[in-house]
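Of the protein chains in this complex, one is absent; all others appear in place.
And then chain A:
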Amino acid sequence: MAESVRQMGALMRKEFLLEWRQRYALNGMLLYIVGAVFVCYLSFNARRGQLTPIVWNTLFWIILLFTAINAIAKSFVQERAGRQLYYYTLASPQQIIISKILYNTALMLVLALLGFSVYAFVLGNPVNDVPLYLLTLVLGAIGFAASLTLVSGIASKAENPATLMAVLSFPIILPLLLMLLKISKNALDGLDRSVSWDEMGTVLAIDAIVLTLSWLLFPFLWRS
């Protein structure tokens, strides 16, 4: 057990190092979310606090969704096939997928928090219950990372990964997105937290299903 945790730590470290050495990709993602927020801000031409809460919330999650798809799509294509084969001789496929999911969760958290602060900065912050909203962001980061990592593994094997990534992930991510929209809307309106427990449970259940499936299915995927 301790050995396997150590190996996963090494794999995570590899992911972070890889990202750090190709900083243009990371900077690209950061710029992508800031740029997307700014495009929305200018397109709506909204002065602070003019968007209705529903539009504010939905727009933010759509931006996050597109950022997530773009950020996670590259988790399998940025390394050459030969080098991936080498990793598979060193570690079990389960360790590889878990470390990739953990890494992508961390990446999504950074992107989501940055996106939220920029978004709140330019478009105003109507959120009443900020801790709950941040918790939603964390849950969303885990869910997006877990479901999109496996999908990006699937898409990377095909001819046309970019389109396929979008086509495969939109419907898969939708139940999660709807639940997250609901919780974050509750947080936005500052409703009592007990209202959100049901949805919170559903999000956790979906996260658990998706994580288990990634764990079970990835060993079949990498062999091809």
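Convention: a residue touches a chain if its C-beta (ideal position, glycine included) is under 8 Å from a C-beta of that chain, and two chains touch if they have at least 3 such contacts; residues count from 1.
Here is the rule we use: contacts and distances are computed from a predicted model.
Participant: Name the chain not shown, per its UniProt record: "Cytochrome C oxidase subunit IV", "ABC transporter permease", "TonB-dependent receptor plug domain-containing protein" or "Heme exporter protein C"?
Facilitator: "Heme exporter protein C"
Participant: I'm checking contacts with the chain that's been left out. Which of A:Met8, A:Leu64, A:Leu150 or A:Leu180 qualifies?
Facilitator: Per the contact definition at the top, the residue touching the missing chain is A:Leu150.
Participant: Of A:Arg21, A:Arg83 or A:Arg223, which residue touches the hidden chain?
Facilitator: Result: among the candidates, A:Arg223 touches the missing chain.
Participant: Residue by residue, what part of chain A touches the chain that was omitted?
Facilitator: Looking at chain A, the ones touching the missing chain are residues 147, 150-151, 154, 157-160, 164, 167-168, 170-172, 174-175, 178-179, 182, 198-199, 202, 205-206, 209-210, 213, 217, 220-221, 223-224.
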